[in-house]
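All protein chains of the complex are present and in place, except for one that has been dropped.
Chain nomenclature is as follows: A, B and C, assigned in order of appearance, with residue numbering initiated at 1 for each chain independently.
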Amino acid sequence: MRRIKSIPAKGLKTPAGTTARTFILTFFSVLFSTAMAVRRFPKPEFETNYIQPSTQIPVPRAELLAYLDVFVLLVSLSIVTWLILKKRSRLWVFAMSVFSLAYFGFYREGCVCSIGAIQNVSLALFDNTFVLPLSVLLFFILPLVFTAFFGRTFCAAVCPFGAMQDFFAFKPQALSSRLNTVLGILPYLYLGLAVLFAATGTDFIICRYDPFVGIFRFNASFGMFLFSGILLLSGVFIARPYCRFLCPYGVLLNWTSRFSRRHLTITPKECIQCRLCEHSCPYDAIEVPVTSKSPESRPVRVRKMMILTVFVPFIVLVFGYAGSRMQDTLAGVDSRVKLAKEVMALSGKQDAGYGMQDAGYKMQDDSYEIKAYKASGKTESQVYSEASAVVKKFYIGGWLFGGFIGLAIALMIGGRIMPVYRTDYVTSKGRCFSCLRCVDYCPVKS
Amino acid sequence: MPNRREFLNTLMRGGILAALGLLSVSLVLRSRDKNSCSNGFACSSCGKSQGCSLPAALEARQTVWQLDPSKCIQCGRCATNCVMTPSAVKCTHAYAMCGYCDLCGGYLKPGTKTLDTAAEHQLCPTNALKRKFIEDPFFEYTVDEQLCIGCGKCVKGCSAFGNGSLQLQVRHDRCKNCNECSIARSCPSQAFSRVPANKPSLLKSFGKESLEEAGRKGELNA
Amino acid sequence: MKTGKPSLNTIKLLENISLGSAVFAVVLCVLIIVNFLQVRRADPLNSPAMTVLIEKLQNDPANDQLRQEIRTLDLLARKAFFTAQWQVRTGGYLLFISILVLVSCIKAIELIRSKLPEEPAGKPVMFWETRILKRNWLVYSGIALVVLTLLLAWLTHNDLGNAGGREQGAGNREPGTVNRESGSGSRDTATTSPDSRVTGHDSSSSILHPASDYPNMQEVKNNFPCFRGPGSIGVSERTGIPTSWDGTSGKNVRWKTVIPLPGYNSPLIWNDKLFLSGASESKREVYCIDAVSGKILWTSAVDKIPGSPSQVPGVSKETGLAAPSLATEGRRVYAIFANGDLIALDMDGKKVWAKNLGMPANHYGHSSSLIMYRDILIVQYDQRSGPAVMGLSGKTGEQLWKTPRNVKISWASPSLVTIGKRIELLLAAEPCVASYDPLTGKELWKLDCISGEVGPSLAYANLIVFSVNEYSTLSAIRTGENPKVLWENNEFLSDVPSPVANDDFLFLVTSYGTAVCYDATVGTKYWEHDFGTPVYSSPMLAEGKIYIMDKKGLMHIIKAGKEFSQISQCPLGEGSFCTPAFTNGHIFLRGDKNLYCIGK
Partner (left out) sequence: MKQKIFIITGLVLLVGVIAIMLADLFSSKKADKANPYDYKMGELRKTDITCNGYIEQLTIKPALEEIHAVACGSGDRIYVAGKNGLEIYQVNGKPDGNFRFEGVASCMALDKKGRIFIGMQDHVEVFDQLGKPCNKWKSISTESLLTCIALTDSYVYLADAGKKIVYRYDMNGRLINRIGEKDPQKNVPGFIIPSPYFDLGIGKKGELWVANTGRHSLEQFSSDGALNSAWGEASMSADGFCGCCNPSHFAFLSDGSFVTSEKGIERVKIYSPQGKYVCMVAPPSAFVEGTKGLDLAVDSKDRIIVLDPEKKQVRIFVKK
């Protein structure tokens, strides 16, 4: 329950200490720069004993509760990690995922979330007027820290998105390796775009296309529901489609998890090569034993590696260039650039502006953007220079974004040149969500 | 071989953790910096308030969305673009600014001759603005939040013809405080911003304080 | 495992439940979607029926039955609105519950079944083959990504890139940096601001390589595309215009170039190219001159035009054979001559199209200049037989529209002005000032207020059009839906030079050399001043100064203010009939023989 606090209209103080934490909600002092224009004026003098009601201003969710969320995150991360690494019980992990879905999903309504926190962090890095609450920073950092030690236990049962999709993986199908590879590029693109748009202050696209937030809130636009519906439906056949092929946070977790200290193993002891687990993973994250030698001889591999290494800067540059060419398309998402285009279209309409601006007539059917622009008193060139600053940012951002994608692809290729040798069935440390399905299949118990 | 791999792994892990640590330390330090600059409403006491570009929000760690009525142009998108239905933005009445007029520009349709509560005279599409007789010639207007959809029609009427006491505000008991407000994204006048959670309102007002201030000045002059 | 049968039964039961809830969920989905579509199609709060009823009531306020009807409808509408919301909400909850049931049933089935071990898969995966395959696919998709990106960039480049470029350009451009700040005048920086070059934003060069069919407002304003500047109203927004020079001593003269053939047409400028024409009885030529160096870049002979009459038109000495000024929109340049030859040349002087409009029946010689609206070339052809105004496609010369005019011969030139929301084409000829839609040629309004052999073109500012002619009257016409004459005066009248106006004043120069200033709105005369020399060139208003060139080539520069205040007088050294053209920091003047560039 949220409390509703009232503002004393005529300076009457509300009884102090009615609640443990009393906000002094004086709205009078807010933004008095605007009030300068409003001339002060007393209210009418009533003769009947009418008491002027006070303006009700509801109080937002208490700040302390944000730290409760962090606490719950920490505890559930610990429990889930323990369940995965020590208890090795799929059923308990499942139970925890129900809890996470209930708490982070339906109770906290999907907001604050680690995935979205990427954007807050990147915006805070580039815009020092942006406030990054500590709780949001912790939501970003904690899962990564856990992953660095124990693998992606966050994905297993703490992330409400993962939990939601896990429930709907009714008929998971194994995807071919090339599909997995090609679709695997998507999260890098999503991450790159999300950081680019966040850092330029354009938009938070992860939140804009948050697939489940509408379900968590039981309230969203029709389009958002449709979006969630389609994603969940595809998740019936392609398990956890968002986590595997979209989630930008997954990229970070993937790379962190590769170097994790104690990752989940399929078997607690020695693998008996029974191959029961081979198809148990709905996420195609089990690596088969490789005992045969690579068909490529060592010198060939070394040469390929060398070529790749030499070509990495080139690849990065090519992608960077391609990204920079996208500057207009990318910047077109930004509202400031959109406004500039509209303003330009408008001045184009008054057209090739032969003659002078007229004074007496008013344009009637302006869009609201144009109306607001006119009301703001900004000049045309101000709008343009603002937009061109944004476009410039996107030019640099386009290079970085493209370079990042190029680097990611080069690294992925490099990873597939490296020699491999393993005798056991293991989980792919990067892609494994630690859901423990394979463990259930393993006949070896501790 | 495994040892070397192990070592590399540890090295990389260390690198990642160090990077994360550095990131958080720099961000925390930076925001602590902001904290120590008693920002927000204490801005004037900070001494360098003139050159400061930090928003008032920085004093508080948590922020919420709010719209600045002085920028609002009543485009109606608060009603249509909120992720919530009905919108979390509602008309809020700053009674202290209200003139209690009989002929209320926010309540009555333009051109209405008889000033009464008849349905055909009401501007509000959902009948959410209520009118109550107080005493001749004053009428009190209240907003029924259950019915209000935040369309801003009355706000436009009130600010054009009256004192502007009806204003749109984000109601924080309804607002989900999305990471990026979807109304803010489509707001044509950039009226939405993140404000400190402990000062969640941007209502404008003639204000008692400004009255007091003026009074004090008057005394000084006299 | 322990008891096969009961678990099988349970599975069956669970399967049935899940099937039921799935069907229920689908039905609910359909219902919700239908509800959504319904509300979307007819918003109950905005029903047109209501609007109609209320309008009716306003006309008939005493109708109580109508009033009752409105109230009922209003109640119904609001009920419908909130009911629809309630329906969606309830439906949503039910849907959620049914899906919850579905998921839990399936999970339960999985739980019971999961104890059953699965058969080990057939043959082991071919690790190395898939690995190499993966690698290749990565390479392919990487290449595809780059190609796709470039393709997208290229596809969207034209408009968006243009926009971005213009934004950058416009954003950084101080009112027109048409490149002459630097003496060297490196040509490729013409409109590219230094800033946009730093970012390597090559799309900004799209201004140099025009992509769209016609220029935008800013481009037009930055240039001098026709007689008397943008819109042909005698106003230029260029700045830093010289106020002192001497053509005889060469003081402040940057260059001077002999123009081979004579002509009274005035120069026009696009980026750093200057265009003018000249004609003798046997030859007609268009010249393009480099504004930086003064070199003639190309000369294009206007000949071999089908239908061009062989006889020389009878013209007066004071009109000549090449009186009409040219026009350009930055893609092509257009010229018309006294014998009706009309030609379009590209920016390099190559003929794009040409035609003859028929020898004009005009006893002094045709002198109405051309003007461009977007990519439409507008020709005022007020001759004795069949006077008309026409719009031709700049690209092909094809006639887009032609509007016959019921007027006498006119020597005035058309103007294009923004009035309210529309652009109007204004023409003057006995007996009227008339306005046309430049896109379609439709007549918008006309007002009878002028007579005689109309020579001066119109002036326009602040919604007021000014027309003047010798032996007629000076009229200020308030434009709008119902144009009307605000004030009239016939103390000073002009025969050749056109008037010019700003928001506050109207300036008029008579052909015998008296300059007069009137209040633009009420017509009070503020001052008059006699130069003592006749004036044929039209005055230009720039930077708050009026530039008046008399017939002897002396430029009188006067403050555009309520009091007469002469800033300077600058001799050219030869006679001039032509109107000056402006760029930032420079004036271009055509004398009888030479073309001058004034400025550093």
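Criterion: contacts are C-beta pairs under 8 Å (C-beta built on N, C-alpha and C of every residue); 3 or more make two chains touch, one makes a residue touch a chain.
Nothing here was measured: the structure is a model prediction, and the numbers come from that model.
Seen in the complete assembly, the chain not on display touches A, B, C. Screening A:Q173, A:S292, A:T379 or A:T423 for touch with the missing chain picks out A:Q173.
From the options B:L67, B:V83 or B:C104, the residue with contact to the unseen chain in the full assembly is B:C104.
Among B:C75, B:A94 or B:A119, the one in contact with the hidden chain is B:C75.
Among B:K90, B:K153 or B:K199, only B:K153 touches the chain that is left out of the view.
Looking at chain B, the residues touching the absent chain are 74-77, 79-81, 98-105, 110-111, 113, 123, 125, 137, 151-153, 156-157, 159-163, 186, 211, 214-215, 218-219, 221-222. Residues 39-42, 44-45, 171, 173, 175, 179, 183, 186, 205, 208-209, 211, 227, 230-231, 233-238, 241, 245-246, 329, 332-333, 338, 341, 360-362, 364, 367-368 of chain A touch the missing chain (whole complex, contact as defined above).
Interface residues of chain C with the unshown chain, by the touch rule above, are 43, 45-46, 480-482, 486, 519, 521-522.
Everything that follows uses one rule, which is that only the chains that are shown with their structure count from here on.
Taken as a graph of touching chains, this assembly is complete, with every chain in contact with every other. C-beta contact counts were set side by side for A-B and B-C; A-B has more.
The distance from the centre of chain A to the centre of chain C, each centre being the mean of the chain's C-alpha atoms, comes to 43 Å. Inter-chain spacing, taken between the CA centroids of chain B and chain C, is 40 Å.
Listed for chain B are residues 85, each touching two or more other chains.
In chain A, no residue touches two or more other chains.
Against chain C, in their complex, chain B makes its touches with residues 85-86, 109, 111, 113, 118-120, 125-127.
Put simply, chain C touches chain B in their complex at residues 45-46, 54, 57-58, 61, 67, 70-71, 74-75, 78, 81-82, 85, 88. Only residues 29, 33, 36, 89, 92-93, 96, 103, 106-107, 111, 114, 117-118, 120-121, 124-125, 127-128, 130-135, 137-139, 141-142, 145-146, 149-150, 152-154, 156-157, 160-161, 163-164, 166-168, 170-172, 195-196, 199-201, 203, 214-221, 230-233, 235, 373-374, 415-421, 423, 460-463, 480, 503 of chain C touch chain A when the two sit together in their complex.
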